[in-house]
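Only one structure is covered here, and it is reproduced in the block below.
All protein chains but one are shown in place.
Now for chain A:
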Amino acid sequence: MPSLDEISVLSVYSAMAVYAIAFIAFSIDLARRGAVAAKAADADAGLTGTADGQPAAEREPVGVLQAAATTKAAASTAAASAGGAGGAEASGRGSRWRSATADGASVAYGRSPALRVGVAMTVLAWLLHLTATLLRGFAAGRVPWANMYEFALTGTLIITTVFLIVLVVAKHDLRFLGTFVTGLVLVLLGAATVNFYVSVVPLPPALQSAWLVIHVFVATASVGFFALSFALSVVQLMQSRRESLVASAKAAKKSFLATLPDSNTLENLAYRVTIVGFILWTFTLMAGAIWAEAAWGRYWGWDTKEVWTFIIWVVYAGYIHARATRGWRGSRSAWLAIIGFSTVLFNFTVVNLFFKGLHAYSGLL
């Protein structure tokens, strides 16, 4: 009878295998995009629409005014009852994603079985991953994020979760990020299981705190958002390079990028994802300070981990400012998002493993 932790590890390996399949499928899709774009460029028919219209979602059949026309008295009731929904969200329930061309993509992109396989496999891998993480938690009898291996396990799970959630809520079709997301998760999970695995041990007293649950979880969640922001910013940079070439070079039209949203759309998306990550990171920093006060008697002491949390926060504050500054919007701010995520990764890997400090919880020492 294998232990819970053994099943968990088995589940991690299965998840990695399925992530690998998803990664391949997403990559095939990207390659196909290149081909479609090339064909479109050759045919110079960038506008073949694919948006097969769906009926508009059901709405309230009449507005306030129609009601007013019938009876003045009824009008005020209708207005009052409808008042709560003022300035509400888009009502287009039937259609989550804009058509490719509405994103500003220059080439419409039709059906892609590879993309479907990629998403389906990602969901499957996510389920296995979730199982692995839960089992690890049960095996330990606590939250599964108390050492490097567990940070990696939970952190990558959250990256996938954020990706899947964003797919569901975003109005844009962001499935093309799958290559990046599954690739990143695969690499991190692989590195973690090979290098960081430690068996289940009880929590040292310094980690026995509700803040472990909150602070570390929120930190990992914001890493999920920053990862997406990084990916979007990279694609944004590539896209804007292509856009500056597109007038002159025919080759640029053949790139898979032609099927993706334009750089401006990508920038807006990256910004939205980043600010969510930034808020979570702000909270992480503050929760960490509160915890540090309880555990070490001071809320801020420039411990190495605190220093890097601060650096990450400041870099992203710089990014948000850059987005609002003439001459910095666009590629420069995208570079800041990329630097930001690099500091996040640095903090998670190098700082955890090689820097000395109070936060020595990698479990590897």
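The rule is short, and it goes like this: a contact is a pair of C-beta atoms (placed from the backbone, for glycine too) under 8 Å apart; a residue touches a chain by one contact, two chains touch by 3 or more; residues count from 1.
The rule we apply is simple: contacts and distances are computed from a predicted model.
S.K.: Name the chain not shown, per its UniProt record: "Cytochrome c biogenesis protein ResB", "Medium-chain specific acyl-CoA dehydrogenase, mitochondrial", "Aspartate carbamoyltransferase" or "Nitrite reductase"?
M.R.: "Cytochrome c biogenesis protein ResB"
S.K.: Which of these, A:Leu115, A:Ile158 or A:Leu260, touches the one chain of the complex that we don't see?
M.R.: Checking the options A:Leu115, A:Ile158 or A:Leu260, the one contacting the hidden chain is A:Leu115.
S.K.: So which bits of chain A touch the chain we can't see?
M.R.: 50-54, 56-57, 59-66, 68-69, 75, 79-80, 82-83, 85-92, 94-100, 102, 108-113, 115-116, 171, 173, 199-206, 208-209, 268, 271-272, 275, 278-279, 282-283, 286, 289-291, 293-304, 307-308, 310-311, 314-315, 317-318, 321-329, 343, 351, 355-358
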